[in-house]
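The structure's right below; bear with me while I get my questions together.
What you see is the complex with one protein chain gone and the rest in place.
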Amino acid sequence: MWLAAAAATLLVAGLGLALFWIPEVEGDPAFPIFYLHVPVALTAYACFGWAAWKALRLLWTREGSYDLESYTAVHMGVIFAILTLVTGSIWAKYTWGQWWVWSSRQLVLFLVLFLFYSAYFMLRYSVEPGPRRANMAAVYALFGIVLLPVSFLAIRLAEDVIHPPPVVVTREGPQITDELMLVFVVCLAGMLALAAALYTNELAGKRLDGRLRELRESLQ
Amino acid sequence: MIRAEGLSRSFGTKRVLRGLDFEVAERDFLLVTGPNGSGKSTLLALCAGLLAPTGGSLDVSVERGELGYLAHEPLLYRELTALENLDLYGRLYRVPERRERIGMLLERLRLWDSRHERVGSFSRGMTQRLALCRALLHEPRLLLLDEPYAGLDDAGTALLDDELGGLAGERTFVVATHDPGRLDHVATERLALS
Partner (left out) sequence: MTYFADVVTLARKDLLLELRSRDTVPAMVLFVIAALVVFSFSVPADVEERASYGLLWIGLVFTALLGLTRAFAAEREQRVLDGLVLAPCDRSAIWLGKGIAVVAFLLLAEAVALPAFHLFFEPVGWELVAGVLLADVGLASVGALLAAMAAASRTRELLLPLLFLPLVIPVVVGGVGASLAEDPGRYLAFLGLYDAVFAILSWATFEYVVTE
């Protein structure tokens, strides 16, 4: 509960600061989206990383309980990935006038990750629940976290030949002053707290479901 | 050799085995009986290590290479010949004097003449006998047989009787069957699933 409260406070504070305290950036009125978009993206990475860690623990210890944790983390990651794509898209619209730009490394990476982790759910739906499914999902989650940097590298390489960056310049943004950094950190912390709150909430819910099912079965 | 405590196995929401307790010592012959769907095959698959328990514990103190498993499916490649199939398993199980051993088993189970034929062209009885060869190839200490008499004609049944009779008392057996009458005389333990 306190996680949710902390998340709410941090986010409201962060966004408030971003919108009202920080001076506007020239030529980029939508810049405050940065305070939403990047923390959301980083949180998605964190979720996928957490899922991979839990997956590794599952394969290492053969303890089935890690499966639910890994799955919930992937679920959170996908939610934040979708948010990343949405906020990124909005930002792209404001900055370049298009809803989608292939030249944005971050956006393309998230598209690939979104595809990959969506397939994670397809995998889980097509296999009967049990130790086998837990194993396979865990292996897949590990592949995901390895794919992250490899994809990023691929996308960077692709820029030379396939998706060149726009000739119009660079989204450099303003100088990173201490104030900007502070607001950014606050927003990031808020986002991570939000993810953690959602994660623990969903995990508890799923565990309860599982417990209920077990009880029902043992009564049969 | 095998110890189960509170062994349970569910497939999704369907619980097939619940809270089984049993023990199999060396050279025992455990006869597992029960109607269709009672979990006999599941139990054997668990003992073989193909499935993991979803509840309780199962301890099988035998290495993979000392375990012989006969399932519902013959676990043979239909496009390969009998000889090629056995050669494959012989190599994987590091069977010493592989060729001689394969030859001997094929002879004993009356498959020597069909050794160069593709398994896909075998009759049900022949396939079952070949599957038995596969299970016995590496002289396993523990034999897990799931309905070994299925698909065998009288001749085949007699051959199997011989084999089992010869090995019972030397090796450890867990055999699941519909027809316990056949093996009552060699069984040392019984487990009835419901």
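So that you can tell them apart, the chains are marked A and B in the order they are listed, and the count of residues begins at 1 in each.
Basically, contacts are C-beta pairs under 8 Å (C-beta built on N, C-alpha and C of every residue); 3 or more make two chains touch, one makes a residue touch a chain.
Nothing here was measured: the structure is a model prediction, and the numbers come from that model.
Participant: So which of the visible chains would the left-out chain be touching?
Facilitator: A, B
Participant: Per the definition of touch given earlier, which of B:Y89, B:F122, B:Y149 or B:F173 contacts the omitted chain?
Facilitator: B:Y89
Participant: If I consider the whole complex, including the chain that's not displayed, which of B:F29, B:Y69, B:F122 or B:Y149 touches that chain?
Facilitator: Only one listed residue reaches the unshown chain, and that is B:Y69.
Participant: Which parts of subunit A are in contact with the chain that was left out?
Facilitator: Listed in rising order, the touching residues are 59, 112, 115-116, 118-119, 122-123, 126-128, 130-132, 135-136, 138-140, 142-143, 146-147, 150-151, 153-155, 157-158, 160-162.
Participant: So that we can see where the missing chain sits, which residues of subunit B does it touch?
Facilitator: Here the touching residues of subunit B are 48-52, 63-65, 67, 69, 71, 73-80, 84, 88-89, 91-94, 118, 134.
The rule we apply is simple: only the chains that are shown with their structure count from here on.
Participant: With chain centres defined as C-alpha means, what is the inter-centre distance between subunit A and subunit B in Å?
Facilitator: Chain centres of subunit A and subunit B, defined by C-alpha means, are spaced 49 Å apart.
Participant: In the complex of these two chains, what residues of subunit A are touching subunit B?
Facilitator: 62, 64, 128-131, 213, 217, 220
Participant: Flag every residue of subunit B that touches subunit A in the complex, lowest number first.
Facilitator: Residues 10-13, 15, 51-52, 54 of subunit B touch subunit A in their complex.
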